[in-house]
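Structure below; questions to follow.
Each chain you see keeps its place in the complex, though not every chain is here.
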Amino acid sequence: MSGVSRRLKRILPDGRGVVLAFDHGLEHGPLAYKGIDLSPQRIIGMAGEGGADAVLLHKGMVREKNLRDVALIVKLTGKTSLSPVETQSLVSEVENAVALGADAVAATIYFNVEDEPAMLSQFRGVWSAAREYGLPVIAFAYPRPLPKERRYKEEFVAPAARAVAEVGADIVKTYYTGDGKSWRRVIGGAAAPVLAAGGKMKEKEAEVLGMVREIMSAGGAGIAVGRNVWERADGARLLKKIVAIVHERS
Amino acid sequence: MSGVSRRLKRILPDGRGVVLAFDHGLEHGPLAYKGIDLSPQRIIGMAGEGGADAVLLHKGMVREKNLRDVALIVKLTGKTSLSPVETQSLVSEVENAVALGADAVAATIYFNVEDEPAMLSQFRGVWSAAREYGLPVIAFAYPRPLPKERRYKEEFVAPAARAVAEVGADIVKTYYTGDGKSWRRVIGGAAAPVLAAGGKMKEKEAEVLGMVREIMSAGGAGIAVGRNVWERADGARLLKKIVAIVHERS
């Protein structure tokens, strides 16, 4: 079993997995989450307590060494909410992730924007370096048509998801299209395991769990959840329930 | 016999060849082919069954190891249907193709677009790296004038085909101009073996075979066929017929 396969197994142990995503400090900034403790210590703690398969962070937030059994995914690209340009910069090297003991790296490609070709090229470099170290690569396939709501449409999500698999992504993460029927088509066309992005905070826990069930029924490989967990004081509790659904322990 | 010559012989065994092209997952996306199984397993299987000389894929789709006698061409550049920019990114390194055991690499250059100079420069890097590994290089010489239909005109195809031969392409792949007379002139001016791109799905099998005969009568080196084969449930059967024409076994 190669390094890539072995490490993929940590993130998707039974072919399915739950990733606790926490790149929001860079992407949205602290003011988007007033009153919420955004310290990496808290989020990493939650990931362990809730039984997530992996946690996803930028390198600057990897300080808590005690990750228990949670795999570490280092996000290598980013864009702040202040940037007027729809592009993801490479903010960390694969080597930086290796030095932190990462189990995988992640990079975002925006589609349907001027810089799409540049991000595809950037992904090539990330992929090649990650392969040298036997690290799996998770691609965030994010179409960005205008107006903003259109980015969740199947017509954008499906080709983006397939594209990143074509260029080597071991796991695809993309916007959830919102219903099981279209999600099934996205997954069917992607030719690689697909994780749904959990999206914005939903008030009702039932809504979150309903979405997770919908995603898994469609044949999805799991979910990358963030705000719905750590915006809740008792997020670890909800995370446990999500994990149970994804791994069919409920 | 050098590595390049030996490997070229796999793709064009008698100076002519048939390539089953399957870079459409990246270029057009899965929604363009509703109801069709776009898994690489199926297409690679078809290539073997139909007797294609080679199959052309992006690195992320090379998973089926059993390629039988079919040569593997890894496509190194790509553009999605979502991209607003008429340019081909380098999505894989020559080294990635080597690691997959490729027999050749392929790269697209768009002509008549703002980024033509950048793609020519990019091709230089691909060519030099491929030469180091003794791999032949297939150039997709694709003019992109507007409106779209003009790209099949001889006045664009002929200089594009010649240009890629000048910069070192071992095999030229370009748009079929649509008639034997002009195709003969494209081939005559190219100074390298030329494969016609098969183009969109044609309803009638006879139409496809007629086109292949026209191409070969004009002195062509063969065809790179894709949609006309794998959009058909029984594509392998048609592929066999195409192969027979190209290699003059019919």
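Assorted remarks:
The chains carry the letters A and B, assigned in the order they are written, with residues numbered from 1 in each.
Here, contacts are C-beta pairs under 8 Å (C-beta built on N, C-alpha and C of every residue); 3 or more make two chains touch, one makes a residue touch a chain.
Predicted model, so just to flag it, every value in this text is computed and none were measured.
The copy number for the entire complex in this file, given 2 shown chains of one sequence, is 5.
We adopt the following convention: only the chains that are shown with their structure count from here on.
Chain B has its Cα centroid 35 Å from the Cα centroid of chain A.
Put simply, chain A touches chain B in their complex at residues 111-114, 116-118, 120-121, 123-124, 127-128, 131, 143, 154-156, 158-160, 162-169, 185, 188-192.
Against chain A, the residues of chain B that register as touching in their complex are 23, 25-26, 28-31, 38-40, 58-61, 78-85, 87-93, 95-96, 99.
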